[in-house]
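Shown here: the complex without one of its protein chains, the others still in place.
Read from first to last, the chains carry the letters A and B; within each, the first residue is number 1.
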Amino acid sequence: MKKKFILLISILLLITILTGCWGAQELNTLGIVSATGIDIEGDEIITTFEIIKLNPSLGSSRSDGSKNVRYIQTRGKTIFEALRNTTLVFDRRIYLSHNQVYILGEELAKKGLTPYFDFLQRDHECRETAYLLVSKGSKAYEIMGFSSGVEDLQGNYIRDMLKNNKFTSKSVPINITEYFKNYYDAGIQPVVGVIQKKEKKYEKNMEMKNKDKSILSVEGAAVFNREKLVGYLNGEETRGYNYVRNKVKDGIIEFPTPSIDISKNTLLKIGSNVNNISNLDIKEFTVVEIIKSITKNKVEIEDGKIILKINVKTKGMLGEEQSNIDVSKDEVIKTLEEACSKEIKKQIEKALLKAQKEYKIDIFGFGNLFYRKYPKDWKKIKDNWNDIFSEVEFRVDVKTDIIRTGITNIPSDSLKGE
Amino acid sequence: MILISKRVEDNKTFVLDSFNNTSDLIHYEFETNDNKKVIIFYIEGFIDRDLLDRDIVKPMISNKENRDIKKIISISNLSEVYEIKEVINKISEGNVAIFINGNSIAYLVDLKKWEKRSIEEPLAESVVRGPKEGFVEDISSNRNLLRKKIKSNNLVFEDYVIGEQTRTKVSIAYVNGIVNEDVLNEVRKRLNNIDTDAILESGYIEQYIEDNKASMFPTIGNTQKPDVVAGKILEGRVAIFCDGSPHVLTVPRLFIENIQTSEDYYIRPHYATFLRSIRIFSLFLTILLPGVYVALQIFHQEMIPTVLLVSMAGAREGVPLPAAIEAFLMIIMLELIKESGIRLPRAVGSAVSIVGALVLGQAAVQAGIVSAPMVIVIAVTAIAEFTVSPLIELLILHRLVILFLGAFAGLYGVTCGLVALIVGGLSLNSFGVSYGYPIAPIGKKGLKDFVIRFPLSSFIFRPKGIEKTNMVRHTSRRKK
Partner (left out) sequence: MNKSEKVSSYQIILLLIIYRLVVAFSFMPAVNVSPGNQDIWIAVVLSIPYTILFCLPILFLSNKFNDYTLVEYMEIIFGKFLGKVIGLFYTFVFLIFTIAYVSILAEILDSTMYPSMPTIVTISIMLITCSYISFKGLEPIARGAEVFAPFILTVIFIFPMLGFNNLDFKVLLPILKDSTFIDLNKGAIEIALKFADVLILAMVTPNLEKKEKLNSIFIKSVFFGVLASNFVFIISLAALGIEQTKHSNFPFFTFARLINVYDFIQRIESIYVISWVTGNIGKTSGYLYFSTVSFAQILNKKNNSKYIIPLALVTLIISLIFKDRNSVIGVNEPLQRILLITILISIIIIPFIALIVYLLRRKKINVDVKE
């Protein structure tokens, strides 16, 4: 009995050895992709890949400034075909599992993403955590090819920029899963990040080796109606969008320093400038750094009308104060809080209005809220929600608490003895 | 059953023939004071000559009256035998045989005194805190060491003589009233069934009486320290001493004992728990690490974080060997170094370590034959395997199997191999006690001593797997 078992095992082992090693890919047969650009030209898909070139690290010497990336561009009728066509021109097999970011050309986004995205969902190598960006005003391959940050790889560079979005809240880091969550949902439309080239203005003597005249910026957001791109939001509108979606974590709010105290109607400024009130054309700003922000949205029906209520509570600390008001006084702080809330409200309303009036689609998820609260009514209006949304009234209510003032408190302009 | 003859000449011829006239058998003939011929036999170097001359020969020679020999010889372990075969056996064991003409009784006196190693710390089982005495090769000294630890009158030794030619003395030790009776009977039965020429070391006994000869999990424990043996007997186990071997066997042995050391009980629970966790972690590490590393590299590159992947891939550029072969070569090199380190003469020791470090480490990586991460992986594996040294043979062989599986079928193969290994281990029984206790089957009382070592005051019950009758340790809590 035992002999038969052993015989069987050895036969099976022989089979395994004879058929060769399957599926095994040595590391040095892979081309690890860190950024992908997808464009469309006519009917053809153009894919551009940024591949990490590894220098053999003998003796632990790092690359000496020479580029360690390679770029490959291929065409095909579908993304998968274009991907496989790379093996005709490149010596390593393209490996997508470590791709950090997909850059979609503007034209492709306008045409509609659905037919092309099936590959990204179906293939097991494509990671769902990769970020999506739309290249604004240019083709994707025009954006690829350089990085102006510390990282050499563009994919890592863009990814790290997106991860730091919390510091300004002016960009949206969306990955494939979130896009599809919003895409499949009936009460919300997806929003995707934006990347664009900007001119770099620099002194000719600085960075002599760097010939790039451009840098990349991820400011803003791209608005989609299901799978078609309909427009963009600029930086402040994106911040408003992030507020409504409760995604603001660590950003800043900058607003003009109020000159009038709310309670006593007296001037806030002290010191030697107090007589130059006519210098009001010098804009001076206050910047509040957000510590924590919570947004609660509600949908209510009042008198047959739909009202959207957005309630924001922010806790911040004073980050920068350009004028010389005395921030150690309570009324001054309250005035600043009031001004901050007004600014936040302005940005939120800007975003809401833009979505309502210009694009006429609901990117904030109010449809979902409506559905959860009034499911029966939702069934009636579900197909027209985007039109209804563009007409509804909204009420924004913001409350800010400034709980810290940094490590100084007296105004910077005070002279000794005042 | 050959009886002793009354004539001393016959006895002398018989004994000398039986010993094939070996040159270290000393015989001395003399006459007592009342003209009776006496002949004594002993093995040179086995006995205490001073005692022999002073307390046996001298009284017999100067015996004035015809007194009973028992009243002449002032040695306290005089015994009488009637059968000559027994005399032959006992002479080899360090006794002096006395034949008196006209007497059909032979007298044996135990005057054993021979060279033995002094008690020192065993090299292979050192502890930071704890007694440093270790067993020696002489079985009487070993039994004394154990008796010093357990001074209770319930500590019982039973003797066996095993091995046709070596006639090795084997003793089993247990505490009556605590020991698991089934295990004890099984041990007795199996020892009686050993039928062989030679028992040179307790390892021979282990291989004859163990449960699953085919499995690589050791089901009989061995140790060189008396406090370990004492601790194990007090939980209901049986210890087996073998003359000529400083390694004492303990039966039954569960898997969990590979992770326990005696030191765990002498230090405080927090640190003991930490050390246990490290041992369990290194157990998994040493079996799985090469296989998992190769599997991830070859099949599952998506499961490695990007930064790590880039540096691993960079290290592998320019290396000619596939990853699996590289790992295999490194493991074989490691075994070569270990084995040569054990066998080589002391003077050359430092040369081997230099060669090993330089060749395997620096030069191979710089020449591009192996990649630096692989050297690190194998080095970590080697370090981890020494924390769980009782299981070394198991670990090394299974590490190779899992490496093979990882290279052929990735993480899936590694998991299948690991599950098969664990289930194979769980299916064992050590002398009737299930090997995986207290993990499987779960025993709450045994779990107090598993990874988290509970404070000693909570060890009220003996682990149920081994001890079935007298379960309570502390007298104050024992219900009568």
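Note that a contact is a pair of C-beta atoms (placed from the backbone, for glycine too) under 8 Å apart; a residue touches a chain by one contact, two chains touch by 3 or more.
Since we're looking at a predicted model, the values are computed, not measured.
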| item | value |
| --- | --- |
| Contact with the hidden chain (one of A:T87, A:Q121 or A:N164) | A:Q121 |
| Which of A:Y141, A:Y371 or A:W385 contacts the chain that the document leaves out | A:Y371 |
| Given B:I105, B:L411 or B:V451, the one touching the chain that is not displayed | B:L411 |
| Contact footprint on subunit A, counting only the chain that is left out | 1, 4-5, 8-9, 12, 15-16, 19, 22-23, 121, 124, 127-129, 177, 180-181, 184-185, 368, 371-373, 375-376 |
| Positions on subunit B where the hidden chain makes contact | 296, 299-300, 302-305, 408-417, 419-420, 422-424, 426-427, 434, 436, 439-442 |
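Keep in mind that, in the parts below, only the chains that are shown with their structure count from here on.
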| item | value |
| --- | --- |
| Inter-centroid spacing, subunit B versus subunit A (mean Cα positions, whole Å) | 66 |
| Interface residues, subunit B side, partner subunit A - complex | 297-299, 301-302, 306, 309-319, 322-323, 365-366, 368, 407-408, 410 |
| Touching residues on subunit A, where the partner in the complex is subunit B | 16, 21, 23-28, 30, 32, 34, 52, 54-59, 95, 97-98, 100, 125, 127 |
